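Right, subunit A next:
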Amino acid sequence: MVKVIVNGTEVEVEEGATLLRAIQRAGYEVPTLCLFGHMYREASCRVCLVELSNGKLVPACAYPVSEGLRVLTDTPKVRRVRRTVIELILATHKTKCWECLRKGGHCLLLKLASEYGVEGIPVCAECPLYGEDCLVVRGYPCLGPITVAGCGAQCPLSGSYCIGCRGPITRKDTLREAARFYAKYGVNIKNVLSLATIFWGRLSEFNLVRSELLNSFTNYFRGGGP
Partner candidate 1 sequence: MGVSTAVVSRAVITSEVTDYESFAEEVCRKYGLKRQYLIRVLQEIQARYGYLPKEALKKVSEVMKIPLTEVITVATFYHQFRLERPGKYLILVCMGTACHLRGNTQNYKFLRTYLGIRSGESTTSDGLFTVEKARCFGCCSLAPVIMVMSRDGKHKKLYGGVNPVTLRKIINYYRAMERKAS
Partner candidate 2 sequence: MRSLLERCCSKCWHSTEYPCRNYVRCRLEGPLCHDDPSCREARRARIEEIKYGRYGFKIRVPLASCSIAAGAQEVYEAVVKEVKSRGIKADVGRVGCTGLCYLDPWVELHRRGYPPAIYANVRPEDVGKILSEYLSGDVSSAYALRYRTGRARGEDKVPTLDELDVWRLQVRYVSRNCGLIDPESIEEYIAYGGYRGLDRALRMSPDEVIEEIKKSGLRGRGGAGFPTWLKWRICRDQPSKEKYVIVNADEGDPGAFMNRLLAESDPHRVLEGLIIAGYAVGAAKGFIFVRAEKPLMAERLRKAVEDARKYGLLGRNILGRGFNFDVEVILSAGAFVCGEETALIAAIEGRATPRQRPPYPAVKGLWGKPTVINNVETLAHVATIMAEGWESFARYGTEKSKGTKMFCVTGAVKRTGAYEVPLGTTLRVLVEKIAGGARDGRRIKAIQIGGPSGGCIPAELMDTPIDYESLQKVGAIMGSGGIVVIDDSSCMVDVAKYFTSFVVAESCGKCFPCRVGTKILYDTLVRITEGEGSDEDLEVLQDLSEVIKYASLCALGGTAPNPVLSTLRYFRNEYEAHIRDKRCPAGVCSRLVTYYIIDSKCVGCGSCARSCPVGAVSRGSNGKYVIDSSKCIRCGQCFIVCPVGAVGKR
C-alpha cells in the first residue's frame, strides 16, 4: 500500500493505482472526459490535470501513485488550465446539441463548461425536450439552438420557447447547423431573426448571426438539403 497526501488529507492506495483512485478515496472529485476504464487511459483530454508539490501538472487518470506523493486538486493554476482546456475541447466539438442524445443533463462537457464559466454551448444542451415535444420540432421559433446555455433552459422547461436572453452563439458552424435544423421543421428563419432582435438587436455579433443563418437557410432550399 502506498501513502498519498491529497489536499492535505492522507490516504492509502494499493501499489500501481492511479492518482485518480487516491483522490477519489480521499473524498475529492476530479473531472475526467476521455478516461474510459481500461479501454482508454491515454490522458489525451487533459481535463483531469492536478498539481503536484513541485508545481507540475499531471493527469490524475494516468499518473501512477508513488510513496509520499503530495497533490493538490483545486489550485488557481489547475482551475485556469482546466478552464482553457475545456475551451479548447469545446472549440473542436460539434455543438449540434439539439440532436444529441446527451442533452438535458447528461452532457459532461456542458457540466464542466458551466462549472468553469466557459460559454458557447447552445441552450438545447440543457433542454430535456426531445423529439416531438422539442419546441422547434413543434414549429415554434425557439432560439435555443443559437443562444448561449447557462440558464438551465428555464423557458423551454416551463413550456415556452427560448427568446435568447443570454446572448447569441457566435460559432459559424453551429449557426449553420442550427439554420438547417430550423429549415428541417419548417420554422421560418425570418421569424427566428426577428424574435432574436428583442435582445440581440443592438449587439455587434448580430450581423454575424444573421448572415450565417440566412446563407445556410437559402442553401438549404437551393438543394443543400439537411
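The candidates came about this way: all candidates are chains of the complex that A comes from, given by their letters.
As a working rule, a contact is a pair of C-beta atoms (placed from the backbone, for glycine too) under 8 Å apart; a residue touches a chain by one contact, two chains touch by 3 or more; residues count from 1.
Since the structure is predicted, the reported quantities are computational estimates derived from the model, not experimental observations.
This complex places one of the candidates 1 or 2 in contact with subunit A: number 2. Interface of subunit A with candidate 2 (complex): residues 42-46, 49, 57, 59, 62-64, 77, 80-81, 84-85, 88-89, 91-92.
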